[in-house]
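Right, one structure below, let's go through it.
All protein chains but one are shown in place.
This part shows chain A:
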């Protein structure tokens, strides 16, 4: 307990240090920001990836039409600011989102940026362009977009099938850069061309990624840094030691785990570290198309057996959040309030009572002290997956379920899930944008490729659409809470916890803001500078 308080004090002090030091002094120009990178991304094309191993190093190369303010930790609709768009407006009964574009913006190869580039990018994302992405993981984001129309070089409109206010939030994600028409998707994978504050120099797989300052950046005086160099160090111990020894100015964002944070602070007391939720939910995927989990009683019993606080206590020394599908408040904008959450079966504070109820359900299904249910708990062979899976197996014992860990290599994970060759799976779901449209449609809508459990409830599907069109945020929030509650009661994809992770940098690095409700949207780095 003492260690939890000590860690909380360190984190609070770090946040205080971060905010005060960021405010101190005038920004200085120059310097190469040296950062380690946790893993070699497959390629450099943000639109084809779904991991922040990719968008952390390449987001500085690009601009979006709009972006979440990079110096505010919480992504909100009211802190979306223009980038390649100068302004926007909802017209045509909120069925058209019209943008006026910035004049005089150039791609890194000197060619002019125009509205045609915006059309090209989104046509490709919607699968309507002659050129195709090899992979297109966020195609579902644009399902309500009928087409994109341009008016000259500086006006572009998104014409929707029905109003979807959250489209602007999706366009502000780090995953939504504008690509140039004149560069092929293949070239964007190996040598990306953007309009952003930094130009791509080199990507050596498993070795390094180098970016240099874009001297012609449209935002005058930015960026402050001369460049950014990422050294790829997959071994986390080596990377942290190198950061502690001062070889790097920054640790890879959100990659310092809570237990490791204490080591960093003890070995490098001057380092500035912040702990934030990363909007990655650890959850259980259930194969409800085959016995035994086709029985709703067994699914509910499993949900009732969960002691979520125990997971957070063991894995994160108490630093984590209990919630439903949406990230809980205060960092999350759409998560249910605690009182409402605790009315959902399995979320109540009395774990013993929950488990008594779970055992009754198991007995109803024919299991008991003398007849245990044997299940395999499949998960990826990565500690953040494996560790909670082990705790889950331990907790399931309390309701007559004997779990066996089935560790699956990453290459086989999605094919295995897709062919329904599993009983229970321990899964991690990262939400790119803290918005229900992203989470609900991607993970719970019928037929979505990322709906791994094939959960399909037509009634809830209708509610997805109703909330999606609602422009009154307060009203929409209440709808979202009700939907989230239903998803948990249906045991669609039981959420165990929402993780928090640490980000650290040296005290002379200024202007860094770690997003508090997303892991994917805060890496433009044009306001970052070094006081040395």
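In this text, contacts are C-beta pairs under 8 Å (C-beta built on N, C-alpha and C of every residue); 3 or more make two chains touch, one makes a residue touch a chain; residues count from 1.
Everything that follows uses one rule, which is that contacts and distances are computed from a predicted model.
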UniProt protein name of the chain not shown, from "NADH-quinone oxidoreductase subunit K", "HPr family phosphocarrier protein", "ABC-type lipoprotein export system ATPase subunit" or "Peptide ABC transporter permease protein": "Peptide ABC transporter permease protein"
Among A:79, A:94 or A:135, the residue in touch with the chain that has been omitted: A:135
Touch with the omitted chain, as defined above, among A:89, A:245, A:353 or A:374: A:245
Residue among A:233, A:286, A:302 or A:362 that touches the chain left out of view: A:233
Candidates A:162, A:182, A:204 or A:371 - the one touching the absent chain: A:204
Touching residues on chain A - with respect to the absent chain: 40-43, 48-51, 54, 132, 134-137, 186, 189-190, 203-207, 231-235, 237-239, 241-242, 244-247, 267, 409-415, 418, 449-450
